[in-house]
Every structure is written in C-alpha cells, then in structure tokens.
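To start, the structure itself, in structure tokens.
What you see is the complex with one protein chain gone and the rest in place.
Then we have subunit A:
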Amino acid sequence: MVIQKEKKSCGQVVEEWKEFVWNPRTHQFMGRTGTSWAFILLFYFVFYGFLTAMFTLTMWVMLQTVSDHTPKYQDRLATPGLMIRPKTENLDVVVNVSDTESWDQHVQKLNKFLEPYNDSIQAQKNDVCRPGRYYEQPDNGVLNYPKRACQFNRTQLGDCSGIGDPTHYGYSTGQPCVFIKMNRVINFYAGANQSMNVTCAGKRDEDAENLGSFVMFPANGNIDLMYFPYYGKKFHVNYTQPLVAVKFLNVTPNVEVNVECRINAVNIATDDERDKFAGRVAFKLRINKT
C-alpha cells in the first residue's frame, strides 16, 4: 500500500483561504453563492423560528401546570431556615464603637427593614388577631383574596425597636440588637399548635462566656402562632413576618463570638447536618472597643 503525502506551501494555503472567502469565478462567498446564503439563512430563520415557537408552547403548557398562588411541590422547604438582620457579608456583625461608619450601614439597613413594622402602618393595613392560635383563612371553595395579615408592631421589639433611640439599636454603645426571623414557607403551621420561641447561645463554652447576657424581645423570644400560616406573596399581600430581637448587653470586646440562635418548635428540626441554617442561624459578633 502506498500513501503519498502532499505538503502545501504557506502561500498555497493563503491562496486557498482567499479563494474560500471570495471566489470571483463562481461568485462564492465562504463557499456559497448569494442565493445559497439567502436560502440557508431563510432555512435557519424558519427552523429556529419553529423551534422557538415549539419551546414557547411547551413552556406555556408546563406553566399551566403551575398555580399562581402556591407552588406545586414544597418538599425542599420542610424545615424553614432562620436568618438574621442586619444582613451582613458572611453573617459577621462587627461593630467598632468609636467608628460610627462601621455600624451606620447596619443602622440604615435596620431602619429600612423595620419601617413596615411601624405601628401606624400596621394599624392601617393589618388586623389585630387573637394570640396563641393560627390565623387560618381557608378558601372554602371561593377564592378568599386578598388574605388578611396580623399586626406585628415595632413597639413589640422594646429596646430594639429603635424608636427614639439615641443609641441606634445599641450599636453606638456596643450593645447591639440583632433581629432573628424565620423563613416564610407557604401553608406551614409552625409549632404545630404549641407555643415556640427562639433561644440564643454561644456556640462553644468560651463563646458562651464571652457572649455575656442578652435580652430578647418579645419576651423569651416568643413567636406567636397567629402569624401562621403564610399564604404566599400573591394572597397574603401585607403579611408581616414576626421577628425576635436580641440585645447583647455585655459582650466581651475585641473578641469574635460565635452565636447560634435556634427555634424551639415541635415540628422544626434543628439538627440537620447538611443544612446549617435549618431552624437555626449562626453568626459572628465582634465588638471592637478601644
């Protein structure tokens, strides 16, 4: 068997490329004539047009299977997560008491966050509900829309409400307030008809020592059942999420303290190994004093 090898010179290659880009003999641009290009472009226009239409149609059909009000599956949200405010990068709450700027951003965020909780707004929009029981608003065949929400007044947060507070939620004095909230999950009956509360503690022993004492608002870190269930953004238009504020009174300064807060509720597991935020939240607190 004989294989002959042909080597092309560089010039030939360039020449071939030139001819490929524009062949003056056959009037071909990149190997195709004008009509051929027109035809092929038309083909792809029609073809991709059809594919887009097909995809849109199947997406539309698929979205028909999804209700506007409640998601089809909630299996991933069996355990709601906990989260803190102010929301900081990597959940590090660092307060340099003497450096106003270091905590002013937190304060701004909190001001904004707590604005809807103002008593006046709450009174205007939401109902006063009976504490200690779920505020259920079933549809009973007729769409009950929009659903009412219960009041959570800013004043319930006591020292952490920030109303007329010269200490700026305690940030200027090194006794900061951190707000704990539980993730919203539609139709979730948190606590299973029993009262529940949030507790906080240092993660390890030395953290507990460094953490010192703190106070919680509302008292004991209670979360009332009347804020559940949540009916979703569309239905529950003015839903106000219950909060628990924690005011750390004498944190050892210049030390990083690992704090973990968890919710104590019958139907919320807080020991998920993979999801470190299921029913709990861990954050770092550091008060820098000079």
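One rule holds in what follows: contacts are C-beta pairs under 8 Å (C-beta built on N, C-alpha and C of every residue); 3 or more make two chains touch, one makes a residue touch a chain; residues count from 1.
In this text, contacts and distances are computed from a predicted model.
Participant: Looking at what's absent rather than what's present, what does UniProt name the missing chain, "NAD(P)H-quinone oxidoreductase subunit 6, chloroplastic", "Sodium/potassium-transporting ATPase subunit alpha", "AP-3 complex subunit sigma-2 isoform X4" or "Importin N-terminal domain-containing protein"?
Facilitator: The correct option from "NAD(P)H-quinone oxidoreductase subunit 6, chloroplastic", "Sodium/potassium-transporting ATPase subunit alpha", "AP-3 complex subunit sigma-2 isoform X4" or "Importin N-terminal domain-containing protein" is "Sodium/potassium-transporting ATPase subunit alpha", the UniProt name of the unshown chain.
Participant: Which listed residue (A:S9, A:T65 or A:S213) would be found touching the missing chain in the intact complex?
Facilitator: A:T65
Participant: Using the definition of touch stated at the top, determine which of A:H106, A:R154, A:H168 or A:H236 touches the missing chain.
Facilitator: Looking across A:H106, A:R154, A:H168 or A:H236, the contact with the absent chain belongs to A:H236.
Participant: Per the definition of touch given earlier, which of A:N96, A:N153 or A:N183 contacts the omitted chain?
Facilitator: Answering carefully, the residue with contact to the hidden chain is A:N183.
Participant: Spell out, residue by residue, where the missing chain touches subunit A.
Facilitator: Touching the missing chain: residues 1-4, 36, 39-40, 44, 47-48, 51, 54-55, 58-59, 62-63, 65-66, 69-74, 76-77, 80-83, 87-91, 181, 183-186, 230, 232-234, 236, 239, 272, 274-278, 281.
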